[in-house]
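Every protein chain except one is present and positioned as in the full complex.
Chain nomenclature is as follows: A, B and C, assigned in order of appearance, with residue numbering initiated at 1 for each chain independently.
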Amino acid sequence: MVYEEPITDYDYKVENCTCAFCGCNCDDLVYLVKGGEVKGELKDGVVVSGYVDGGHVVGCRHACRLGASKVMEDMDQRLLVPMIRDEKGNLVETDWDTALDKAAQLIAHAVRPVFYGWSETSIETMHYGLELGELVGAVLDNQATICHGPSLQAVQNAGYPVMTLGETKNRADMVVYTGNNAMNSHPRHLARYSTFPRGYFRKRGRFDRTLVTMDPRYTDTAKMSDIWVGFEQNGDYEFYNAMRAVLRGKKLEKDIISGIPKEDIEDLVESMKQAQFGALFFGLGLTHTLSKQRNIDIAINLIQDLNKFTKWNLIPMRGHFNVNGFNIFMALEQGFPYGVDFARGYPRYMNGETNTIDLLTREEPDVFMVIAADPGAHFPSGANRHLANIPVIQIDIHWGPSTELADIVLPGSFIAVEAAGTSYRMDGVPIYMKKAVSKPKNTRDDEWIVNELLKRVQKIKGIKPEVASK
Amino acid sequence: MKIITFNQKKTSTIGLEFDELIPDEIFQWEEKDFQKYEIPIGNSRFPLKDYFDVDVVGSAESPSDVKIILNGDLTRIKYIGTKMSTGEIVANSSVDLHCGSEMSGGEITVNGNAESYAGREMTGGILTIKGNTREFCGASYIGDWRGMSGGTIMIHGSAGKQLGECLTGGEIYVKGNCDILAGIHMTKGFIQIDGDVTRWPGGQMQGGNIIINGKLSRLLEGFVDPEIITNPEIEGKQITGKYIKYVGDIARNGKGNLYLDADKNRNFL
Amino acid sequence: MTYVDKPTVPNVVKFDEPTATKRNKLEVMLNTGSDIYQGACKKRGSTLKDEYRHASGTAYLDPKDMAKLGVKNWDTALVKTNWGEVVVYTAHSRDAPHEGQIFICKGPWANVIVSPETYCCCDPTYKGVPASIEKTDEDPLLMADLMAEVYKKYDKHETVTANKLGKKPDNNVCHYRS
Partner (left out) sequence: MEYILKNGIVYDPTNKIDGEKKDVLFKDGKIVDSVSNDAKVIDVTDKLVMAAGVDPHSHIAGPKLVVGRLYRPEDSRRGIVPKKGVTRAETGFSVPSCPATGYRYSRMGYGTVVEAAMPPLEAKHTHEEINAIPNIDVAPLPLFGNNWFILEYAKENKIDDLAAFISYWLRLVKGYGIKLVNPCGGEAWGWGMNVHGLDDPAPYFDVTSREVITALSKANEKLGLPHSIHLHPNDLGHPGNSRTTIESMKLIKDIAKNSAVRDQTVHMTHIQYHSYGGTNWRDFVSNAPDVADFINKNDYVTCDVGQITLDETTTMTADGPMEFDLHQLNGLKWANKDIELETASGIVPFIYSGRNSVHSVQWAIGLEMFLLINNPWQVFLTTDSPNAGPFIRYPRVISWLMSNKRRTEMIENREVHKAVEKKSALATIDREYDFNEIATISRSAPARAYGFTDRGHLGIGAKADIAVYNIKPNEIDPSLEYEAIEKHFGLAAYTIKDGEVLVKDGEVVKVVPSHTIWTNVKGLESQENAVIDSIMPAFNKYYTIKFENYKVHDNYIPNPIEVKVKAGQAAK
């Protein structure tokens, strides 16, 4: 790694900013801003309230590689003007009114519209999105549908023994990562919350804790662990089942279960029982393999069993910074976490029927709106191929794979840097993410865009806005 | 007896929801009622007559006198027979999701394949699928620990994953093969699979019986106390053959029984 | 700042590995997921650039598998599954050993070949997809070219490269394959 000089060429600092990358939502970032004019209060070079108008972020302290890369974005690919695809298939720049009107027309006349995304925008934006969805009878879904959806289903089947991350920091003496490579996907998770920090009851930090990684691959997280359990691919369910059986006092019959010698399983269970406070973090390694939601289901049951002996909790390692927020928001507004279908005037939630991937592979949707998400980069081709048949509306900040499939592109703004908003951390702690700098000219806040779409659809449907909005 | 025949005119890629067209609701309907009826498709309703010609023959005093016959490509017809309590439905093609879900009586015959969630939360009646079915056949609604609690599901083909999830009663018969985790979380009831099973039947089961007459590839550690039983009598049914009987899933303190055909599964002995 | 040309990978492939019998084609298990290079590049927004092709369009192999195939770091290979075919780079996996498994970071390249089957649990099968990998001379396409080539939303011409989708299931009621 090349050594880089610290950044000194900046004018202002904005402190306690929240990182808008992964579910860790680290809220201790310091943005170094150059240029612009402070709209608010400035004290010793630190912006204590308000934001910097016209400035841009030149540096970012405390962030990990991922967080820093997101804040220090690639301006070459930033979407700055609304665009509409012409007959030749080229995206042509246009004005906001034309783009919004066309999008509103598509949404208002759709029979099976799907609004997908939401995980990288604020709760405030979702309010308008939900209202729009309820108005037109759309399906609202977020990225949970391709990442932690099975976890939520398992939660619905088995329960949800969770904690906030500070509990791990202050109490945990055993930390288990399973099916997750935190060092790559949540780089500060170990450092800030789980393993390294010095907590109230764990004054020596890392030395007071045992770190276990369960993953078929010897990942970067596994390399840092005290114990690596490399069970076989797709063998998760059998492995946890054996652990539960051992916990109930059963002697294992087979010598090797899911690639792990039975003595090792027995030792592991014993040490998990002996821990004072255990924390299990699970990731997509469990949700994407053969028995999907049942892997989590049985892992949750294992944690519940362990609570008879000592204290164990778990947290799903949510990927996007507000993916949990959407689930919480939908649950509090309409009772179901994701994949909610409003087609019949009331919410329906049925896995395999009202989820984006299933809808796309069944070729049902006739209008697809993507907001703050990238199906082009994350959906399997079997689902994306239907996006080639239907109009796609994209609200995003960068030109990405989805832009290649989009017919209308609406440039949004960057929550937690250029716009403020609420997000929910992976453990459900709400954070108000503040605005640090102004957004590029001619882009709009996501909140404004979705509200504007709502107003225009209301107009097409002949509904007075004040009647419709509650 | 009243026979209502739906002959398809046009298909739709967006699913048609048939939950309102069950014998309980339409036993007094005449052809003109079907002419007027609008069927939910996506977020709207469209005239049923655009999609189906409906013939009504005979008359019915009660829903139990009704027989509904569906002809055409039904692969986008959802919720056939949902919540029906009596009468008969015959679907002469493969059907979409939720066929016979929450039904409490009557009879459904699918002369083709059925998509997922067939017979979900059934409490009674008979659902016969002549072809294959997919996931969550005879399962519970997501989150509920009470799944199918009565009735019979007869699958002549194969079944997908998580057959009879959270089963709390009733009987499921599969003539073909079955994918992973059949009878997961089941507490009562009866599952018989005549074909082969891939992995882990009976995961976390607490009660009930699973009989596998084919070959099983992998069994969970939670199944213990194997013993050989010949011609067992299970839930009043006399089964012929030699079986290995397991008790499980002890990982969840379960007391269910899993019977494996002893000849085809020698490797487990 | 966080720009890299390509991810840092070890380079210890031993072609004289005694167990490595040279093969033209390997049957492997495909896993996808994220790593830090892919994450950083994607979220920075540099998806049109060469960096993304290297960060995301790379199959990470066990060195033994690389020896069997006879590929070096940043050679190219064609990965085929039931759902499509795509050309990617090959590189030495940082998580080795995992013989018989390949890892491709999530992104447009991996998407072509993963399975959309959700088994009614909303999540497609991103991991544990049976695949084959063979050496090729073609270069992986940049993101925009790949999207145009594979999905043909605006240009319906026939495929000219090796990247293509598999046959669409003729009926969307996917019948259980026993």
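Observations on the model:
By our rule, a contact is a pair of C-beta atoms (placed from the backbone, for glycine too) under 8 Å apart; a residue touches a chain by one contact, two chains touch by 3 or more.
Only a predicted model underlies this, so the values are computations on that prediction, with no experimental measurement involved.
Of the chains on view, those touched by the hidden chain across the whole complex are A, B.
Although one chain is not drawn, the whole complex shows that of A:102, A:192, A:318 or A:385 it is A:192 that touches it.
Only one residue from A:40, A:89, A:261 or A:335 touches the chain missing from this view: A:335. Considering A:42, A:58, A:162 or A:388, the position touching the chain not shown turns out to be A:162 (whole complex). Note on the undisplayed chain: of the listed residues A:152, A:211 or A:371, the one touching it is A:152.
Contacts to the hidden chain, counted on chain A, fall at residues 15-16, 18, 27-28, 123, 134, 152, 155-167, 169-171, 192-193, 198-201, 276-277, 304, 307-308, 310-311, 313, 327-328, 331-337, 342, 344-347, 349, 422, 424, 428-432, 467, 470. The chain not shown here touches chain B at positions 140-145.
As a convention for this text, only the chains that are shown with their structure count from here on.
Contact topology of the protein chains: fully connected, every pair of chains touching.
When each chain is reduced to the average of its Cα atoms, B sits farthest from chain A. Taking each chain's centre as the average of its CA atoms, chain A and chain C sit 24 Å apart.
Residue numbers of chain A whose C-beta contacts span two or more other chains: 153, 290, 351-352, 362-363.
The set of chain B residues that touch two or more partner chains comprises 116-117, 135-136, 161.
Interface of chain C with chain A (complex): residues 1-2, 29, 31, 33-36, 39-49, 56, 83-84, 93-98, 101, 103, 106-108, 111-128, 143-144, 147-148, 150-155, 165, 168, 172.
Against chain B, the residues of chain C that register as touching in their complex are 119-121, 171-176, 178. Within the complex formed with chain B, the residues of chain A that make contact are 110-113, 136-138, 153, 156-157, 237-238, 241-242, 244-245, 247-248, 250, 252-254, 257, 290-291, 294, 297-298, 301, 342-344, 349-353, 362-364, 366.
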